[in-house]
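Note that one protein chain of the assembly has been removed; the remaining protein chains are unaltered in position.
Labels run A, B and C following the written order; every chain starts at residue 1.
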Amino acid sequence: MSPARLRKLRYAMVGGGRDGFIGAVHRHAMALDSRFELVAGAFSSTPDKAKASGRDLGLADERNHGSWQDLLADELKRAPEERIDLVSIVTPNHVHYEVAHAFADAGFHVVCDKPLVHTSEQARSLVDTVAQRGTVFGVTYNYSGYPLVRHACEMVRSGALGTLRKVIVEYNQGWLATQLDNKQAAWRTDPARSGIAGAIGDIGSHAEQLAATVTGLEIEAICADLTTFVPGRALDDDGNLLLRFKGGARGVLIASQIEIGCENDLRLRVFGDQGSLAWHQEDPNQLHYAPIAGPRQVLTRASAGLSTAAQQATRLPAGHPEAFIEAFANIYSGVANDIHARLLTGQPAAREQADYPRIEEGARGVRFIEKTVESSRSSTKWTAFG
Amino acid sequence: MSPARLRKLRYAMVGGGRDGFIGAVHRHAMALDSRFELVAGAFSSTPDKAKASGRDLGLADERNHGSWQDLLADELKRAPEERIDLVSIVTPNHVHYEVAHAFADAGFHVVCDKPLVHTSEQARSLVDTVAQRGTVFGVTYNYSGYPLVRHACEMVRSGALGTLRKVIVEYNQGWLATQLDNKQAAWRTDPARSGIAGAIGDIGSHAEQLAATVTGLEIEAICADLTTFVPGRALDDDGNLLLRFKGGARGVLIASQIEIGCENDLRLRVFGDQGSLAWHQEDPNQLHYAPIAGPRQVLTRASAGLSTAAQQATRLPAGHPEAFIEAFANIYSGVANDIHARLLTGQPAAREQADYPRIEEGARGVRFIEKTVESSRSSTKWTAFG
Amino acid sequence: MSPARLRKLRYAMVGGGRDGFIGAVHRHAMALDSRFELVAGAFSSTPDKAKASGRDLGLADERNHGSWQDLLADELKRAPEERIDLVSIVTPNHVHYEVAHAFADAGFHVVCDKPLVHTSEQARSLVDTVAQRGTVFGVTYNYSGYPLVRHACEMVRSGALGTLRKVIVEYNQGWLATQLDNKQAAWRTDPARSGIAGAIGDIGSHAEQLAATVTGLEIEAICADLTTFVPGRALDDDGNLLLRFKGGARGVLIASQIEIGCENDLRLRVFGDQGSLAWHQEDPNQLHYAPIAGPRQVLTRASAGLSTAAQQATRLPAGHPEAFIEAFANIYSGVANDIHARLLTGQPAAREQADYPRIEEGARGVRFIEKTVESSRSSTKWTAFG
Partner (left out) sequence: MSPARLRKLRYAMVGGGRDGFIGAVHRHAMALDSRFELVAGAFSSTPDKAKASGRDLGLADERNHGSWQDLLADELKRAPEERIDLVSIVTPNHVHYEVAHAFADAGFHVVCDKPLVHTSEQARSLVDTVAQRGTVFGVTYNYSGYPLVRHACEMVRSGALGTLRKVIVEYNQGWLATQLDNKQAAWRTDPARSGIAGAIGDIGSHAEQLAATVTGLEIEAICADLTTFVPGRALDDDGNLLLRFKGGARGVLIASQIEIGCENDLRLRVFGDQGSLAWHQEDPNQLHYAPIAGPRQVLTRASAGLSTAAQQATRLPAGHPEAFIEAFANIYSGVANDIHARLLTGQPAAREQADYPRIEEGARGVRFIEKTVESSRSSTKWTAFG
């Protein structure tokens, strides 16, 4: 059935108030395909700010709450036909666990920003709850929503690269090269809110997930060197890792927020024994493919043989660039497909019809952060990942 | 007032049914910022297809019409609080005039795709009607909605380039290099539906408008060479123009749909006596600026000194790419600002608060097509534009 | 036979003294492969400067002359085993004719910079003289010496692009955007020394030759718009041309020296009905090939199927960039092959063994300049080339 003929899914947002950045991105992404409708929210941990933010967004007062606890209590009282289908959690990291746990436990579908939670213990608890409730839980590793990232996945799966040998993944930023005083910088560099990691949690986690998604490789061991360059900062702002994958592939992962001149310079290179791929987030509409024989090719969304997975993730003819919000929207599109499948059939959607990062990926990401920090503190070269 | 606190504007769409391309783009663009709500439509000239398309989009049957005439008649009967604020016209070109004229004449705001109409006579009539009714009329020259295009405009206005000397604008495509049998190709190459021009109308008009918007220059004379390369095609599929601008600047305009390997390769270069700018639609998040002294600079949305016009047209931190749909949405955002200003104050918005291509630009675009075809048929070098 | 086992060819240089630019380039290019030996010269029209320049270069006094007439007279007196094989003429344009004519008429092989001479009448006279003497005469259209340009020629000849439809060639420079006072600028903007054309002669001629070499197309008619932007300048500093080729292909040629930010931005795009090629002189080690089916390819000197012509023009493994001097040296290498063939066999080398621009190309280039100037002054659209 045409997605547009289904009713819009009702959602509430937790976090994402007036001076946030990522909340507005989620709202744009959810709006793009007209499949979601914002009906409730608790947009800040400060009640006044929460309500002012909700009014900005045109929410009715009765569904515009000063705290997520009030929001949850109110939703549970509402009739099914007006109750939210899902909650989108876009708070700073330290709030993720309790909100996600409470809503999932109450039977709501959840989309939560990354990194999922602060500890693997929390992650396990959340995974268990979601499993028990049988609800949808998506994690917005948004970069995996780009059409050519999805095509890269398919190429690897199809064997076009042969046996994988090496992965180089980088997320280079420069905006924290000096001490900043804005809200975005403040919570990301505060252990109480950001967790045990700085750059490696904020963007290294994206790099890890992108590499894992495209390659399907599992990390066997990590050798990390995390550094804090800016005086007075409590968390790492630069991280460099050697990786060993199960099966023998090798990797390098770089995540830094002190590299002046870099904006959101996320790059992935994957080398197999039959070919290689390279992709760059700031130029996301090209995928560079080098087969072992023959010249390098520049694949676009127009390329013959573009995989179904990529085709389903694109809205425009090639050459009309698609970008960040569209990739983000693809994550939500997968979530919507899964929720609608359950509404219509009582069963989850088939995986290929609902391509979004699951809670298990979020949990693996938490483990990645923990093991990276452990390795960085160790004088032993390799810290086992398993 | 925060735009989100204003009520959503109600719109109807004419055209944009099941196998169209651009209708869906308009809908995504209008959805992105949650400022518009689709409430009615006549999505095809074939009644059955029109209604099936409307059902796909979740329209209520009573507002899902088999013809634009039915749509208009129905809207005129409705109460103001449910009546549409505007109509978005996304049909093939030959339908633009009668639909736009009828809705504008009935006092509705209109957004219409380009090229506006088939003849300058139609354009004049439409300009007059809109002037008499005092309604909003936007033309979706979408490329002028990119943030860095807006910054380029501001740089030229500020004198950063000095006196302009030369403009090179190109729109290179390859998708019509052979005879195609799909709907998109069919109407674009049919004089009855596309008008007197093929490539020069479909994409040359974008090139003309982009150059005019950024430079502010007015064409004085045209020397055009239009060609039809694909056998059996009735309209030009390749056009090359020399331009002379008032004040002495020179130009080259290339618009082609037979350049294999090109997707939507729209490029603009502007040279003044103090510096130059270059921008490329397929890599829209960079603006290349070369001052007469000092090295070339790569401007992004993060650049210090980014103009207010560009800042207002961006939704994301730099490095997170923005693209085609967002640029398109910026046109609609300007339209929404203008309509809301009128709703709230009874007066049009100030130009800088409502940046969208007006009907006069659409009319100039029609004249550009006519003069280009006239020049191409002439053995005299220069055909006056005025 | 290995070229290195042949004796070095003895050459004299006319022009190329102390503050010249291109003379040194020719000397580097001739030195690169150790096949030429500088033994004599008349490096300036000013005798003192000529001799000082020759001393800088280590020439013996007896072969270091104050004028080209003295040089020629001296060479004619010398024994065959010390006499020069060829003269390299690197003077400003206005001197080319008399020097080239005198040396060719005396039976010497000649390499001459472009544009060849000032008028087609001179060109015809020179062609006749060379034909009568049976000597080698090369014109340093150096850009056609790049390996990937040679590969592009072979691809066109092989039919990889199908029937050619369109050519876009540009040579964008910015160094003459203001009035300059150096020697390089002075003679290039002086009609007495540069001829009837400025930018179109200096760099437009390279663009014309590059396009002709790669495509093999012959110009049928020209529509030119030449402009002088810098006040007080006597010759054009910007030129834009529409081209019609025999057989129906169309073209655009841009040559400008007022485009701030451009250095030596020579670009060629060739479109056929089966594919396209794009090449850029500032990034000369890549050739972009788009077949009508399949993704764009980035060809390098390592590409499988690299043509023999390209292989013969390369000295390094791919990825080790080759550049301007090497391309220049390839022209001289062709000249050396032709001279050595005559020395060894009494016959010219086969064309494919001696790939360099011949005097006929130089003569066509002169005609191109004349016809472009004629067209620019005409109010008729098309000026026949033939």
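The rule is short, and it goes like this: a contact is a pair of C-beta atoms (placed from the backbone, for glycine too) under 8 Å apart; a residue touches a chain by one contact, two chains touch by 3 or more.
Please read all numbers here as calculations on a predicted model, not as lab measurements.
The residue from A:Arg150, A:His288, A:Arg342 or A:Arg358 that touches the chain not shown here is A:His288.
Touching the chain that is not shown, out of A:Gly58, A:Gly174, A:Pro317 or A:Pro348: A:Gly174 (per the contact rule at the top).
When the omitted chain is restored, the residue from A:Gly41, A:Gly138 or A:Gly275 that touches it is A:Gly275. As for the chain not pictured, it touches subunit C at residues 2, 4-8, 21, 24-25, 27-28, 31-34, 38, 55-58, 173, 262-265, 281-285, 300, 302, 315-326.
Listed by residue number, the positions of subunit A touching the unshown chain are 165-166, 168, 174, 177-178, 223, 225, 227, 229, 238, 240, 242, 244, 250-252, 254, 256, 258-262, 269, 271-276, 278, 288, 290-292, 296, 378-382. Although one chain is not displayed, its contacts with subunit B can still be listed: residues 289, 293-300, 303-304.
Definition applied: only the chains that are shown with their structure count from here on.
Measuring from the averaged C-alpha position of subunit B to that of subunit C gives a distance of 44 Å. Chain centres here are Cα averages; for subunit A and subunit B they lie 34 Å apart. For subunit A, the set of residues touching two or more other chains reads 300.
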